[in-house]
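What follows is one structure encoded as structure tokens, with my remarks underneath.
Excluded from the complex is one protein chain; the other protein chains are retained at their positions.
Going in written order, the chains are labelled A and B, and every chain counts its residues from 1.
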Amino acid sequence: MHQPLDNSSPGPSRRQLLKGGGLALAGLGAAGLLSGCGGTATASAKDQLRFWHLLSGGDGIKMQAMIDSANQSQGVWHVNPTVLAWGAPYYTKLAMASAGGRPPELAIMHAARVPGYAPGGLMDAWDLGLLAENGVTAEDFAPRIWENSQVDGKVFSIALDSHPFILMYNTEIADKAGALGANGELEEITGPDQFREVATEMAKVTGKHGLSYGYLNDGAQMWRMFYTLYLQHGASMELVPGHKAKVDRDVAVDVLEFIGSLLDDTIATASGDGGTAIAEFAGQNSGMITSGVWELPTMINAGVPLDAMPIPTLFGTPAAYADSHAFVLPHQNSPDEKKRRDSYAFVAQLLKGSLNWAQAGHIPAFQPVVRSAAYKELMPQAHYAGAADIINYDPRAWFTGSGSDFQGFFAENIQNVFLGRTAAKNGWDSFVRRLDTLLSKPNPV
Amino acid sequence: MATTLTTPARTIRPASYVPVRRKKRIAPSRIIATIIVAILAVTWMVPFAWAAITALKSETEAAATPITIVPESGFTFEAFAKVLQQGNIPQWTWNSLFTSAAITLVTIVISALAAYALSRIDFKGRKVLMIVIVVSLIVPPPVLIIPLFYQMVAFNMIDTYWGVILPQVIAPAMVFVLKKFFDQIPRELEDAALVDGAGRIRIFLQIVLPLSRPILAAVAIFVFIGAWNNFLWPFIVTNDSSMLTLPVGLQTIKSAYGIQYAQNMASALLAALPLIVVFLFFQRQIIKGISTTGLAGT
Partner (left out) sequence: MSASTDIRRVSTPQAPAAENKHAARSRRDRIHGWSFMAPFLLFFGLFLIWPLVHGIFMSFTGKSLTGANSSFLGFANYAEALGDADMWHALGNTLYFTVISTVPLVLVALVMAALVNMGLPAQWLWRLSFFAPYLLASTVVSLFFVWMFNPQLGLINEALAKVGIAPVDWLNNPAVAMWSIVIATLWWTVGFNFLLYLAAMQNIPQAHFEAASLDGAGGWRQFFSITLPQINQTTIMIVILQVLASLKIFDQVYQMTGGGPGGATRTIVQYIFETGFTGYRLGYSAAISYIFFGLIVVVSIAQFAITRKRSA
């Protein structure tokens, strides 16, 4: 391909140069200018709804299928999804799009992120009347979820699900370890020592580890486990701008030390990331995994003899960390009323069809679905549906929520505690110092 | 800065491309040099080759351990087909092509006009303008992203081609490259035309521009490559999937489809393709263009 160009003449003449760079580019430019105004006008009589979400992997495939069937079910609107990377990239772009005045008509956010968005005017509130017209009312949601959807008395998010941090276990390994009860489910575990014992027994069965827990470079995973156990102590965390963070230091240190005691290379690997943990449990090299509900399909597909439950109450108070995927209306300067109505219709349709979504592991937020017989038969999902009643979202602040800086800060200070390189109290204190700094800064929303 | 500007002018002469003499005896040092360079060149090709091999595997094969060079199930174009079918790559390629071409065109036009005035027309304020433009070379584009974003919101240009194009057309360095070249065009040609009563525009279009084709081509190449590959600004000013340029769009594909190594590599190669093809055809011109304008700064 190159030979014809490599004539050994002493450099190109001006004429050649012109023919090369100049003409080609001028041509490109002209062609571009002539036909450049087209854009992506897809010829269709349907209203085009732009819908952003952050669901990838199995969740993404499931969501796409739900969108496709919604699109085919009616002739009024067509939803065009845009998928962006989970975490900071997604939320940054969503805020920029809202501030830029051309945001999508509809988006999915983590419910815990909403308090950081809504007050600044980046989102529009839901019209409860219009929702009711589409058959969706406050009574259709669990109280904890509905409460969380409100900021200053207005509803800014409509939850599709809740996705708590749960415990999945391998029934065969649990059985061999003598941890199953008469009903074939894991026997109730009520304290930290008992949990360690069960895990140690399972480790003996697998010859590898008892518990899989991946956290390396993953602030979200560290936070989910920590916050669940912290809340089980009955402790709380309040983050009010202008004040110091209100936390229970003794409980926090206790929880960190407990988690550290699990990461002893017998019960669980001392330093594993999310991928390692998933592979280990899927490969039946451990008896339990603490993880988000969304990993369920992976485990089912891997053929693990599986059951699941909320994280056992080790410290007295039932509690579980969770977040929700929730629909929001990014702020439009002059919303297109027709498209708004379409968006409501689409959301209502997805909520009513969220049994599909439950297959991806999530607990549907729409109670009529949860109460349905079909859901009660969905195993092992139905076994942890109760978690929806004990869920807790992140403490409210403009910087908290899934994929936020907050979880990043947690990782920066706590990873070394989990790795055994820093004392729990030191890691915790520097994390709290970090929170205090953030709380002392002016609130940008 | 003065030194920046002399070098390109010196290297612009085609004479600088004296081909290497072929008829020397083969010294051992040159054999060793050839071997070293060949090893380096092969090393430099590895990422391309590895991407191509991966892209031609099935997803399961791509993620299999131990890794294979030749997949057991044979090569397949599956990943390319999938990417082209589900992704927005054609749209993004078009967006990149259109915005880069527009940026190149506008940059050339306004820079050449300005460079001509600075080089040839003796008007009041010229010296001050020169100083202002020289000083502006120091402004790093990232410093401007915050106020520029805000400005684009005010102009209602977020998620538009205008928003991508307009802030990218200012190239003070290119103005100086062109000015330096114009300075060297013999004045007599123009003076004769001026005496004949020809206007400035006519002189510019009919005398100066035709003589400046090589430098215009060089500047065009430099600006086009820069615009084609720019990530930060299009990343900030576009959000909607249909408006993204190729580099920005690729960033979203990577995350949206999770771990799909073959498809990731297929997307990357498809994105790399247009400029690589252009390069294969216009290798000399592009290399010359870079050597000419490169030192003027980016």
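For the reader, a short list of remarks on this structure follows.
One rule holds in what follows: a contact is a pair of C-beta atoms (placed from the backbone, for glycine too) under 8 Å apart; a residue touches a chain by one contact, two chains touch by 3 or more.
These numbers were taken from a predicted model, which means no experiment stands behind them.
Screening B:I36, B:A81 or B:A192 against the full complex identifies B:I36 as the residue touching the chain left out.
Screening B:A81, B:I146 or B:L189 for touch with the missing chain picks out B:I146.
What subunit A contributes to its contact with the hidden chain is residues 2, 5-6, 88-89, 91-92, 95-96, 99, 117, 119-122, 216-217, 273, 398-399, 405, 408, 411-412, 415, 441-445.
Touching the omitted chain from subunit B are residues 1-4, 7, 10-11, 16-22, 24, 29-30, 33-34, 36-37, 40-41, 44-48, 50-51, 54, 62-63, 65-67, 106, 109-111, 113-114, 116-126, 129-130, 133, 136, 138-151, 166-167, 169-170, 172, 175, 183, 187, 200, 204, 225, 228-229, 231-232, 236, 246-248, 250-251, 254, 261, 264-265, 267-268, 271-272, 275-276, 279-280, 283, 287, 290-291, 294-295, 297-298.
To be clear about the criterion, only the chains that are shown with their structure count from here on.
Separation between the centroids of subunit A and subunit B, computed from CA atoms only, is 39 Å. Touching subunit B in their complex are the following residues of subunit A: 1-2, 5, 8-18, 20-22, 24-26, 28-29, 31-33, 36, 39-40, 50, 56-57, 60, 80, 82-86, 89, 93, 96-97, 99-104.
Across the interface of their complex, subunit A is touched by residues 14-19, 22, 91, 97-98, 101-102, 104-105, 149, 152-153, 156, 158-159, 161, 213-214, 216-218, 220-221, 224, 236, 239-242, 252, 254-259, 278, 280-286, 288-289 of subunit B.
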